[in-house]
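Take a look at this one; I'll ask things after.
Of the protein chains in this complex, one is absent; all others appear in place.
By letter and in written order, the chains are A and B; residue numbering begins at 1 in each of them.
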Amino acid sequence: MKMTAPLMVTLLAAIGLALPSGLLAAESCVGCHAEKTPAAVAQWRQSAHGKAGIGCESCHGSDHDRILKGEAKVDLTRCAPCHPKATKEHQASRHGLGLHTGWGCTRNLPDRKKDECRFCHRQGDEAPSTLVQCARFLKQSSEMAHVGCNSCHMVEGSCDSCHSKHSTDLAIARDPASCAKCHMGPDHPQWEMWQTSEHGILNKSAGRKLGPDCQSCHMPAGTHNVSSGITMNSGGVPYPAGQRAKARDEMVKICSGCHAPSFARRELEQGDAVRSQSLAILKEAEETILDLNTLGLLDPMPDHRPPHPLSGFQLVTDAQMLYEDTSHIERLFFKMKKYDYAKTVKGAYHQNPAYAHWYGNAELKMDLIDIKSEARRLKERKKAEPGQAGIEEELRSLKGRFERGALSAGDYAKEKARLLDRGN
Amino acid sequence: MKMTAPLMVTLLAAIGLALPSGLLAAESCVGCHAEKTPAAVAQWRQSAHGKAGIGCESCHGSDHDRILKGEAKVDLTRCAPCHPKATKEHQASRHGLGLHTGWGCTRNLPDRKKDECRFCHRQGDEAPSTLVQCARFLKQSSEMAHVGCNSCHMVEGSCDSCHSKHSTDLAIARDPASCAKCHMGPDHPQWEMWQTSEHGILNKSAGRKLGPDCQSCHMPAGTHNVSSGITMNSGGVPYPAGQRAKARDEMVKICSGCHAPSFARRELEQGDAVRSQSLAILKEAEETILDLNTLGLLDPMPDHRPPHPLSGFQLVTDAQMLYEDTSHIERLFFKMKKYDYAKTVKGAYHQNPAYAHWYGNAELKMDLIDIKSEARRLKERKKAEPGQAGIEEELRSLKGRFERGALSAGDYAKEKARLLDRGN
Partner (left out) sequence: MKMTAPLMVTLLAAIGLALPSGLLAAESCVGCHAEKTPAAVAQWRQSAHGKAGIGCESCHGSDHDRILKGEAKVDLTRCAPCHPKATKEHQASRHGLGLHTGWGCTRNLPDRKKDECRFCHRQGDEAPSTLVQCARFLKQSSEMAHVGCNSCHMVEGSCDSCHSKHSTDLAIARDPASCAKCHMGPDHPQWEMWQTSEHGILNKSAGRKLGPDCQSCHMPAGTHNVSSGITMNSGGVPYPAGQRAKARDEMVKICSGCHAPSFARRELEQGDAVRSQSLAILKEAEETILDLNTLGLLDPMPDHRPPHPLSGFQLVTDAQMLYEDTSHIERLFFKMKKYDYAKTVKGAYHQNPAYAHWYGNAELKMDLIDIKSEARRLKERKKAEPGQAGIEEELRSLKGRFERGALSAGDYAKEKARLLDRGN
C-alpha cells in the first residue's frame, strides 16, 4: 500500500500530530530540486521523513535566500519538537556540551562574526549563558574552526553530526564509522583502538552480537545519552568518588550482558590503575615545566610571547593549554597530555594493548625523558650566563613548589634548611 | 554461447582488430603454467583477456629467457594499442608523470643500471626528454627505489599499478583500497582521511551512491584523467589563477551531482583559505632556516655535509629537499612541508576534521615552535663563541632577507638604518 497524503494525515492524527506544513511546500521545492540536487531528493523520498510526508520546508523553512547563503542550517531546534526523548537524552550527555567545549568568547578577536555571540549569549543579554571556553578556538582562524574544531564540536546542536542529512537510514548512524568521524585521530583514537581490540575483531568476523560496537556499550538500549558509565571528564580527570562509583556500576551492568560482573569490574579497575599511574607521569612533567617557569627559564617565557587569549601572560598548562607560540618543552607536554595520556587510558579501557602500551604508555615515558633533558639544557643555559647564584635559584624553585602545593610545609622547611646549610 | 577462437576472429575483425598472435601461443604457455603458476592461469582464464582469447604472448612476448630474468615487464606500451582512450586520459593526468616525478639523472651514481637511462633519454639521444628530477631518488639505494619510491611512481607506465595483473575484474581497480596502495601514509593519507570523512562513512554504511569514493570525484564518468578539478601541484602549491578557476569549476560540477553548487563552492573555498594560511606557516619556518643559512649557523652547514645530488653544496628547501645528511632544523621543516602541510590541506578538501586540524594544522604550529626554539639555540651557540659582533650578524641576516625578496627595499633601508643607529 502506497502512503498517500490523505492517508498520512489520518495516521498522524492518530498519533497526535498535525500534518506538517512542509508537505505541500515539498511539492513545489521538489519540482526544481529533483533536477538541481537529485541525490538529496532521492534520499529524502526513501527516508522516514519522505515516506511520512515531512517535506523540505519542515526542516529548511521557506526563506530560499537564507538557505542559499547557508544561513538556514537545520539544527537541533528543528529536530527537537518531533524527537523530544532523544533530544533530552542527548542534552544530558557530553555530546550536549559539544560546542560549548569548543567555543570561547570572541569579543577580542578582530574578525569575529556577529552571530558567533549567540553561542554564549542569549539575544539581548550581556551575561554569558555558559562558562565553558576553548582558548584554542580563539587562536584559530575561522576557516580552520569550520573545517576542523566545529566539524566535531557542533554535535551539540547538529543531529546530522551522526544522522545523515536527507536519508534517515538508522544503519548509517549506528555504524561505528559514524562515530569514527570524530572519535579518531591523535587525541582520542577510540575508533582505531576498538577496531583492533577483542571487541572490534569479533564484531568484524562474527557481527554485533558477539562483538560489541560503540553503541552496544555507550548507547545501551538505544539511549542518546552517550555518557553513562563514564568515570572521568573529557580531559581524562576522574570524577569525584560518588559520581565515579555510580558510573562504574552502570558500566559493569552493561558489561554483564556478556561477562561475569566480577570479571568486568576487575578489568575496569586495571584501567583505573593505569589511569592513576599515567596521571602521575603527567604530573611529573608538569611540575618540571612549572618549576622552569618559577625560575624564569622557559624559552620564551610567557611574557615574551603573544598573550594567551584567556589568561594573558600567565603560563597555562591546564585544559586551556595552547599548541602555538609556546616553548619546545610545553609542546612536548601538550603531546603527552593530549595524545599520549588519552591513548594510554582509553586504550586500557577499550582493551587495546598496542594503544595502552606502545602508542600511550611508552610515549608518555619517552616524552618525559625529553622533557627532563630539555629542562637540564635550559638550566645549564642559565648557568652559562655570568653572575648566577645557584642557591638563590634553588630557593626560588623550592618556594614555587611549596606554593603550588607540590611540597608540604614540613618538607619545604626541611629542604630550605638543607640548602641554606649548604650555602655557608 | 561459448567464445571460440574462430568466432573471436570474426568479432575482432568487426571492430577493426586482428587476432592477437598470442592466442595460439597461449595454448603452449598454459601447458606448463597451469602447473607452475596455476593462480595466474586461473585468473587469466576468468579475465576479459582470457575470455576474448588475448593470450600470454600478447602481453609478455615470446622471449622466455627475458621473462624469467624479469626483463620483460608488461607496461603501458603493451596496453596502449588496445586501450587508446584510457592511455590518452592517463597520460594527460598527473598519473602520467609518475616516474618522471620520482626519477633523476643517474649518471653520477656508482651502481646505476644501463636501462635506467631510458627513463629520461630516448635510445641514442643525449638530451633528456624530461626535466623533472627527484633528488631523493638519487640518494636512495636501488633496492629501496624498487620496494619504495618506484612501487608507486611507476604508475606512469604501469597499468597494473591499479589494474591487477591477470585478473581484469574492474571491481578490483575501482575499490578505494586500490588507490590506497599509494595514496596513504604520512605524506598523503588520502585513503585514511576519506575513510573517516562524511563521504567515507556513508560509503561504508550505505554504498557508493550515497557515499562517494575516490572514483566518484576523481575519475568522473570513468575518465582515466585523475587530475581534473585539482587546483594545486603535487607539492600543494596553487596553480596560476586561470588554471585554478577552470579546475574549480570542474570540481564544483562534480560536487553538484549531490550538493547545491553554492554549498560546494563555499566548502572548497574554506579549503583554499586553510591552504593559504598553512602556506604562511610554512613560509615562516622556511624563512627561519634561510636566515640561519645566511648567518652560517645551520649545524652542519650545507658545505660541511655530503653534496646534494642536484644542487651540490647549496641549501635546498624546495621540492628537491632531502631528508638525509641535513640538519635537525631542516628535518623538522621537511616534516612540516611534506607531512603536516599535506595533511592539513588534503584533510580540509576531503572534509576530515582530525586530519585538517590535529594531524595537520596543530602539527604545523607545534613544529614551528620547535623550529624557532632550535633557531634560538643555534644563534646563542654562536654568541657563546668569543668575538661575535651582534650588529654585523643582524645586518647580514637583513641583507639575506632583502635578497630573497622577504623584505621590500623600503623596509630593508628602514631596518638597516634602525640597526646602524642602535650601533652607535
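Note that in this section contacts are C-beta pairs under 8 Å (C-beta built on N, C-alpha and C of every residue); 3 or more make two chains touch, one makes a residue touch a chain.
Please read all numbers here as calculations on a predicted model, not as lab measurements.
J.: Which one, A:28, A:243 or A:270, makes contact with the chain that was left out?
T.: Counting the whole complex, the residue in contact with the absent chain is A:270.
J.: One chain isn't shown here. Among B:61, B:148 or B:220, which residue touches it?
T.: Residue touching the chain left out of view: B:148.
J.: Write down which of A:196, A:227 or A:320 is the residue touching the left-out chain.
T.: Once the missing chain is taken into account, the touching residue is A:196.
J.: Write down which of B:239, B:263, B:334 or B:402 is the residue touching the left-out chain.
T.: B:334
J.: Tell me which residue among A:246, A:283, A:304 or A:376 touches the hidden chain in the full complex.
T.: Answer from the full complex: A:376 touches the omitted chain.
J.: Of the residues B:85, B:381, B:404 or B:422, I need the one that contacts the missing chain.
T.: B:381
J.: What chain A residues would touch the chain not displayed?
T.: Answer for chain A: residues 195-198, 200-202, 204-206, 209-210, 256-260, 262-263, 266, 270-271, 273-274, 277, 347-348, 351, 353-359, 361-362, 365-366, 368-370, 373-374, 376, 380, 384 touch the chain left out.
J.: What is the set of chain B residues that contact the non-displayed chain in the whole complex?
T.: Residues 36-40, 43, 68, 70, 141, 143-144, 146-149, 151-152, 164, 167, 169, 171-172, 175, 177-178, 180-182, 184-187, 191, 299, 323-328, 330-331, 334-335, 381, 384 of chain B touch the chain that is not shown.
By our rule, only the chains that are shown with their structure count from here on.
J.: Starting from the mean Cα coordinates of chain A and chain B, work out the distance between those two points in Å.
T.: 34
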